[in-house]
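Just one protein chain is left out here, and the rest sit where they should.
Here is chain A:
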Amino acid sequence: MDAVEKANAERQKQWAKDQKVGEGTYAVVYRGREASTGRKVAIKKIKVGQFKDGLDMSAIREVKYLRELKHQNIIELLDVFSSKTNLNLVLEFLDSDLEMIIKDRALVFLPADIKSWMAMTFRGLEFCHRNWILHRDLKPNNLLIASDGQLKIADFGLAREFGDPGYKMTCQVITRWYRPPELLFGSRYYSSAVDIWSVGCIFAELMLRTPYLAGESDMDQLKTIFRALGTPTEQDWPGHTKLPDYVPIGQFPKTPLRDLFTAASADTLNLLSQCLVYEPRKRIAAKDALSHSYFFAHPYPSHPSKLPKCAAQLTAALPLEELDGNTLSGKTNRLKRKLTSPPDETKTRSAVARRLDFTKPTPGS
């Protein structure tokens, strides 16, 4: 065994792998522990072998940027090691994400909660941008929530450096609903403003509890955006008609945000509208957003420990058998009163029904 292998084996020994938690296209995620302290971690095992020329690009990106970024609101990469032919990333264990929280109808968001999440998102994003890194895949799904309520930006699989002149960047990034118009028009030279648009969409989603600009295709996405915010004019966004994939979409009038966000304060709408400015250069920067009056106005952002948590997070410690069926008594039963009988009863009923089922042709007839 040479020195490198030995060092790798040493590292591997520090982490214990438990059960599988999830599987993505290019990785399997396991729950694990630090052997010495018992601290919970997530181990992301990158599948190697399905790519002809070595490692998957997103794995490389993830390691490359997470090794450098250490911040309260960015997921921490604790270690990297290889096992057999696989690459393993040891990440901080975070049990839920903002999408789960938005979808959990049992939770009520106060304006202060939304403010707190937005502040944490902007802080994490500002840290990426100050280090010249674009995230390029911001969405509620990628904003993870720690057990103490801290929000952490995760999934740097599409991240990229910016601020180097002359290199074209791909416009096929960012999940469609959160993709800014300049990328939809095929711009190959863009900036940190693309992430800000995504944050704006997340901000609106937190208030609406449903995706704000949900287009069905790339074309429809543009239409959805224009329908919500009005078709941009040459004045609003100089030069956008010259962008590579520009096509006229149709004229939609500008409607004030107030019509949709009826309960929002003026500060809130001001920040939201500044995140959703068509002209990327005029879109607010993360650094400036953090100093926006929205964050200083009353109510103060909620302390992270007081933010709403979804039930899945609270019951995550339970084994799976206890999570399905009626065994989980108390809270959930009281919330959703069910009319149907417990499952074991229906089972016996269906057994009876099967016995009485005469319509089925017998093999003899």
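Please note the rule applied: a residue touches a chain if its C-beta (ideal position, glycine included) is under 8 Å from a C-beta of that chain, and two chains touch if they have at least 3 such contacts; residues count from 1.
By definition in this document, contacts and distances are computed from a predicted model.
**Student:** Determine which name in "Actin-related protein 2/3 complex subunit", "2Fe-2S ferredoxin-type domain-containing protein", "RNA polymerase II transcription factor B subunit 3" or "PRELI/MSF1 domain-containing protein" the UniProt entry assigns to the undisplayed chain of the complex.
**Tutor:** So, among "Actin-related protein 2/3 complex subunit", "2Fe-2S ferredoxin-type domain-containing protein", "RNA polymerase II transcription factor B subunit 3" or "PRELI/MSF1 domain-containing protein", the name matching the hidden chain's UniProt entry is "RNA polymerase II transcription factor B subunit 3".
**Student:** Which listed residue, A:191, A:221 or A:268, touches the chain dropped from view?
**Tutor:** Of the listed residues, the one touching the omitted chain is A:191.
**Student:** Taking the full complex into account, find the residue in A:162, A:177 or A:226 that is in contact with the omitted chain.
**Tutor:** Touches the omitted chain: A:162.
**Student:** Determine which one of A:170, A:265 or A:291 touches the chain that has been left out.
**Tutor:** Candidates A:170, A:265 or A:291; residue touching the omitted chain: A:291.
**Student:** State which residues belonging to chain A touch the missing partner chain.
**Tutor:** 67-72, 112, 115, 119, 123, 126-127, 130-132, 162-166, 182, 187-191, 193-194, 237-240, 242-244, 279-281, 283, 287, 290-291, 295-296, 299-303, 305-306, 329, 337, 339-341, 345
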